[in-house]
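The complex appears here without one of its protein chains, the remainder shown in place.
Chain IDs A, B and C follow the sequence of writing; residue 1 opens each chain.
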Amino acid sequence: MDANLESNLFVFALAAFLGYEVVRRVSPQLHTPLMSLTNAISAISVVGAIAVTGVSHNPALVVVLGSIAITAAMINVVGGFLMTDRMLKMFKKRTVKPPAHSPGQHSPQPQEPNRG
Amino acid sequence: MDANLESNLFVFALAAFLGYEVVRRVSPQLHTPLMSLTNAISAISVVGAIAVTGVSHNPALVVVLGSIAITAAMINVVGGFLMTDRMLKMFKKRTVKPPAHSPGQHSPQPQEPNRG
Amino acid sequence: MVDCSAPIFAAGLNTALLGGHHAPMPSYVVLIYLAAAILFALSLKWLSTPRTARVGVLAGEIGMAAAIIATLFLPEVRHYQWILVAGLVGVIAAIPVALVVPMTAVPQQIAMFHAFGALAAALVGTAEYYAHGTALGTSTLIAIGFESLLGYLTFTGSIVAAGKLQEILPTAPMSYPFQNFVSIATLGASVIAGALVVLYPANALVFPIFVALCLLFGVLLIMPIGGGDMPTVIALLNSYAGLSASAMGFVINNKLLIIGGALEGSSGFILSMIMCKAMNRSFVNVLFGQVQAGKAQKADDIYGGNIKSVNAEEVAAILDGAIRVVIVPGYGLAVAQAQHATGQLFNLLQERSVDVQFGIHPVAGRMPGHMNVLLAEADIPYDNLKEMDQINPEMENIDVAIVNGANDVVNPDARDNPNSPIAGMPIINVDKAGTVIVIKRSLSPGFAGIPNPLFAARNCLMYFADGKKAMLDIIAELEKL
Partner (left out) sequence: MVDCSAPIFAAGLNTALLGGHHAPMPSYVVLIYLAAAILFALSLKWLSTPRTARVGVLAGEIGMAAAIIATLFLPEVRHYQWILVAGLVGVIAAIPVALVVPMTAVPQQIAMFHAFGALAAALVGTAEYYAHGTALGTSTLIAIGFESLLGYLTFTGSIVAAGKLQEILPTAPMSYPFQNFVSIATLGASVIAGALVVLYPANALVFPIFVALCLLFGVLLIMPIGGGDMPTVIALLNSYAGLSASAMGFVINNKLLIIGGALEGSSGFILSMIMCKAMNRSFVNVLFGQVQAGKAQKADDIYGGNIKSVNAEEVAAILDGAIRVVIVPGYGLAVAQAQHATGQLFNLLQERSVDVQFGIHPVAGRMPGHMNVLLAEADIPYDNLKEMDQINPEMENIDVAIVNGANDVVNPDARDNPNSPIAGMPIINVDKAGTVIVIKRSLSPGFAGIPNPLFAARNCLMYFADGKKAMLDIIAELEKL
C-alpha cells in the first residue's frame, strides 16, 4: 500500500476513535454548542481551499472555485466560532444576586414538605 | 519534513491522546490488570523483532540479537496476557451461594443499627 | 551517491500519484498543523463541561488561526490577492449573522453554516479535479469522489433542512409515490457517475453530471423527512460534512484536514445516535421519514370530561404554597420565546425562598441541548438545570411541576403503554409530582402527534395560553400576593 494512504488511514482511524471518546463525555446540556463547535472545526477545509487557490500555475476556473470555497469556508469558521462562544457566554455558574444564591438545592427554612 | 516522519508524529500524538482519554476512565480497582495489560500490549515490539530477524541478507549478529529480542518479547506478550486474564478471572460480580447473595447492601432483617 | 533503484523509484512514483503533486511541506508548517490538530481535540475535550467550555472554543480558534496562517506560508501559495479578498468577504458576511441570530433560530443557523462548509469542501474537490484531472491516481480520484458526493449532498441537504426549520419549506414529511425508489435510484446514479469520473477522468462531461446528481440527491434525501426530525438530520449532515473534509485531507494529503474532519465525523454520528436513542427511534426510521407504527389512543377517549383548566391567579396561589418546584420546558417555550419570562419567574420564586429546579429532557425542543441554551440565555445558572436522570428520582418530593410548552417529553404513555407509538422513550415523570400545571395553547398534540393522558390526570391542571404570556401573567399575580 502507498505510504501516504497508509498513514492517512491510521490518522483517520485514530482521530475518529479519539473524537468518539471525547465527544461522548460532553454533558448533554452542551450538545448544541458542541454541534456548533465541531461545525466550525470541520471548516478547516479552508486550509485546503487556500492551498488550491494559491497555486500559481492553476487555471482560472480553479482559482475562482477555490476563492468561492475560501469565502464559504470562512463564513463557516467565523460564524461557527462566534455563535458557539455567544451561546457559551450565556451559561452562568450562579446568579450573583444573594437571594438567588442562598436557596440552592434545598429550601433554607426548615419546613415540612407539603404536597400541592 | 520527511513524509514518514510527519505521519509518524501525527500517529504518535493521536495515539498518546487517545491512550490518555481511555486509560483515565479505568476504574481504580482495575489498575493492576491495566498495568499488566498495557505491559503486554507494548510487547508489540515483537513485530519489530520478527521483521529485523527475518531479513535474509542481515549479518549473523543481527539475526542472533533479533532472536533474543523475539524470545524476550514473546515472554512479555504471553506472560502479560495470561497474567492479566488470570487476575480478571478472579473479579466476580456476585458469589453464587444463596446466603451470600441475599444480604446484599443492607441487612435483610430490619434491626435497629447499634454502634460498637 | 543515491541510485535510482527500483523500490525507491516505486515509492517516488506512488508519492507522485497520490497527493504527490503537492510539494512536501516545510517542517514548521507540519508542526503547526500537528499543534492545531491537538488543539482541536482539546477543544472538544474542554467543551465537556460548562466550566471549561469557553477555553475549548478559544483552543479551537487558536488552532484554526494558526493553521490558516501556516497555510499562507506554504511555498506554493501565491495568489494572495484572491485569498485575502475571498477570506475577508467570508469574515464580513459571517460576523453580523453570528452575532444577531436569535437563540431560537440556532438549529437552522447551524444548518446554514454547514451548508457553506460542505460547499467549500465540495468545491475544493472540484477544483482539484479541474487542476490536475487526468494526472491524478485512482485512489485520489476515489477520494475526490467521496469528497464531492458528501460535500454537495450536505450542501443542498442542509439548505433544505434549514428551510424546514425556518418553516420556509413545508415541515410535514413530504412523501410522493415511489419516493424511496427515486432517492435510491438518484444515489445509485451519482455513484455510477462518480465511478465513471474515476475510470475516465479525461471525459469533460461526466464530472458536471456527477455534481448535479449529488446536489439533487441532497434535496431528495432531506425533503421527505419531517421538520421535527431535522435536528437528527442536521447532526447527521454534520457528520457528512466532517467526512467530506476528511476525504479532502486524503486528496491533498493533509493530516490536519483528516483529523478535523474525523473529529466532526464521529461527533455528528454520536449526536444523532443519542438523539435517536432519546426518542427511542431507529436511525433507518428517521432517515426514511417513517413514523413508528403503534396505536395511539383516541384523544376524545382520554380527555373527555377530565380536563381541569386554571388561570394565572389560581396558578400563583398554588405556587405561593409550594416549597419545591420543577419547571419542565419544551418546544413551546422556544416557539413562544418564553425563556426570559421563565427566568423572571425563576428569580421571583427564588426570592420567595422556593427551591426551583429545571428538568431538562434530552430531546426537549428541537435540538439536543436546545433548552439549556435558551435558559442560559435567560441567565438561569446551569446548576439549576437538571438532567432527566437527576430530576426523576426527586419527582415524588416535588410540590409543583410547571410544564411550559412541553408535551411528548412528559407523556406518561411512553412509560406505561407498550402500544404507544413513543413507547420506550424515557420521559420526565412530572405526573409523580404533587401538582402538575401544563401551559400550552390548546389540547393539540406535540411533535409525535399523539394525545397525552397526563392532561387528564387527577393531579394535572391545564393553563391554556401562550407560553410567554402565561409566565408574565403568573408573575404579575404572584407579585400581588
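The rule is simple: a contact is a pair of C-beta atoms (placed from the backbone, for glycine too) under 8 Å apart; a residue touches a chain by one contact, two chains touch by 3 or more.
From a predicted model like this one, the values you see are computed outputs, not experimental measurements.
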Absent-chain interface as seen on chain A, which is shown: 1-3, 6-7, 9-10, 13-14, 17, 21
Contact footprint on chain B, counting only the chain that is left out: 2-5, 7-8, 11-12, 15-20, 22-56, 58-59, 61-63, 65-95, 97, 99-100, 103, 105-109, 111, 113-116
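Note that only the chains that are shown with their structure count from here on.
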Category of the chain touch graph - line, ring, star, complete, other: complete
Chain A-chain C separation of Cα centroids, rounded to whole Å: 11
Inter-centroid spacing, chain B versus chain A (mean Cα positions, whole Å): 34
Contacts with 2+ other chains: residues of chain B: 3, 7, 10, 14, 17, 21
Multi-chain contact sites of chain C, meaning residues that touch two or more partners: 15, 37, 41, 45, 255, 259
